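One structure, pasted below without further comment.
Just one protein chain is left out here, and the rest sit where they should.
Think of it as A and B in the order they're written, each chain with its own count starting at 1.
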Amino acid sequence: MNAPAKPCLDIRNLSAVLPNGLRVLRSVSLAVEPGEVRALVGESGAGKTMIGKAVLGVLPPSVRIVEGNMLLEGEDLGRLAPKARRTLIGARTALIPQDPLTALNPSRRIGPQMTDRLVRILGWSGEKADARIRQLLDEVQIRDPERVLKCYPHELSGGMRQRVLIAAAFAAEPRLIVADEPTTALDVTVQKQILRLIAQLQREHGTAILFVTHDLGVVAKISQKVSVLYAGKVVEEADTAALFAAPQHPYTLALMAATPRYTDPFASLKPVDDKVLAGLAAEIAAADQAWRRPHG
Amino acid sequence: MVEPLFSVRGLKVALPDMTRKPLIGRAPLAEILKGLDFDLPRGSVTGIVGESGSGKSTLGRALVRLLEPSAGNVMFDGRDITHLPEAELRPLRRNLQMIFQDPMSSLNPRRTIFSIIAAPLKQNGLGDNLKARVAEALQRVGLPQSFAGRYRHEVSGGQRQRVGIARALALSPKFVLADEIVSGLDVSTQAQILTLLEKLAAEMGLTVAFISHDLSVIRRLCRQVIVMREGAIVEASATDTLFEHPRQAYTRDLLAAIPLPEIDDAWLLPAPKAPA
Partner (left out) sequence: MDEARISRHGSRARLWLAGGWLLIALLAAIFAPLVAPQDPLAQDLMLERLPPFWLGGAEPGYWLGTDSLGRDLLSRLIFGARIAFIVAFAAAFAACLVGSTLGLIAGYFGGWADRIISRIVDVWMAFPPVLFAILLVAVLGTGLSSVIIAIAVIDWTRFCRVIRAETMGQSRMDYVENARIAGYGRIGIMLREVLPNVVPSIVALLSLEMGIAVIVEAILSFVNLSISTDDPTWGGIIAEGRLSIHQAWWVLVFPLVTLILTVLSFSQFGEGLRARFDPVLR
């Protein structure tokens, strides 16, 4: 009982390159413990979405993983045959996407889209899948599931669509959910409801979440652990509480100072200092050089 | 004499609702703005905040007369511009400038940055000394002169937004509409663009309507705020008053929904709506 549990997701030293040799992930290591929310925060181009895609096995074909391992509940994804890998990922993970509109097929009703995955990938019976979906729609506080199941995606509001996708993600009882900027497209008041829902379902189902976001505010509210990314490199990782109490890396500090806060307008929105960026560039260059040496 | 730059009374805008367009014939009109009254004082930045569907962008477009109001009137600098035809608006355009949300879409892909900034100057009788004026505009927004020959796809998102600002301010306009100008940018770039706009507005004494969905940004930049919801004004007051003593429940909800970058375990609890 006291034996240390295996992390739900364990990424070790993951590097990925583009065909032109540019490293887009730079020896990334991070772990998500069972039932924990780890935020992955960074600006555009930081590679945060790329990590989520790597975990789900949906990297674009041009991105090649050249080093490192990804362990899903102790199983090394890199060592599995493609089919076995797909099955494992399909059974144990789920995605809450950024754009709920493009994530749903516009020409199919919500109901069959939600049950499909349960029936096809997990081999559930139609009735079981249907019952499960209804239960989850109830959990995401959709009051009239009958109507929603018969709707086409465009007939629902953005918030409703995101609720549907959250229900679908939790329905198969995955061990790990990758949430890729799930509230970026939403209004603040809806964002708060959705974050609340994700947190509540996550607690009740004990699901681990890799939560990709660009917003430090969201990080503070939703996560227990956080990895700060810049240019595909984890520059700082910490308990969320510790990170906000005392950020260590100059980039984290700069990011916090740049994030707007209405409670303290003049201490926030500080442009990132050029010295910080120069320091980051040097750090990345040094890391790349150290990495190239053994890799030729 | 402190006559406001904009004085808006009973402003209504109705637009064709394409979602309810019948197979044959015209789309029915939907009222987007339902009668707004407000003033924009000279030389200060006014925030217009609201969620999607609040009509804030429609309001902005009615102010710079990209849209024609269906009722009410809009007084600009002592002149009624509510129903002015395009030709009579043209001489006023110099003073009704706009910075767009998406600089990718608002800058013509086939024109150099020089040509983009020069266009409004030429069109408004400032075509002499074009090179010097464009150079000054670039310098004002902190872009190197070498950018003049580039195209929009050759510069970064933050730089593109600087070009948008340079173009709008090159005419030294009396009024600038800034429509969600930082919502597509990263936080670090956002901070740069906002401090730039803040500095220029103060230096040039600009009257700015700053449309945003982000109250945190509004607080920093604006002297007064108009909160909108579903085409109507919920609350309008001086910024400090609004943030410290919001009168309307909706304003309080908006404030409470902002995830501040600080630990607050109670924030996600399914608790009452009162601000923490």
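A few remarks follow.
Keep this in mind: a residue touches a chain if its C-beta (ideal position, glycine included) is under 8 Å from a C-beta of that chain, and two chains touch if they have at least 3 such contacts.
From a predicted model like this one, the values you see are computed outputs, not experimental measurements.
From the set B:81, B:98, B:166 or B:191, the residue in touch with the chain omitted from the display is B:98, counting the whole complex. Here the missing chain is touched by one residue of B:66, B:202 or B:238, and it is B:66. Seen across the whole complex, the unshown chain contacts chain B at 64, 66, 86-87, 90-91, 93-94, 96-98, 100-102, 105-111, 119-120, 123-124, 151, 153, 167-168.
The working rule: only the chains that are shown with their structure count from here on.
For chain B in complex with chain A, the touching residues are 51-52, 186-188, 190-192, 194-195, 213-220, 243, 253-264, 267-270. Listing the residues of chain A that touch chain B in their complex gives 43-44, 158, 187-192, 195-196, 199-200, 214-222, 240-241, 244-245, 254-256, 258-263, 265-266, 268-272.
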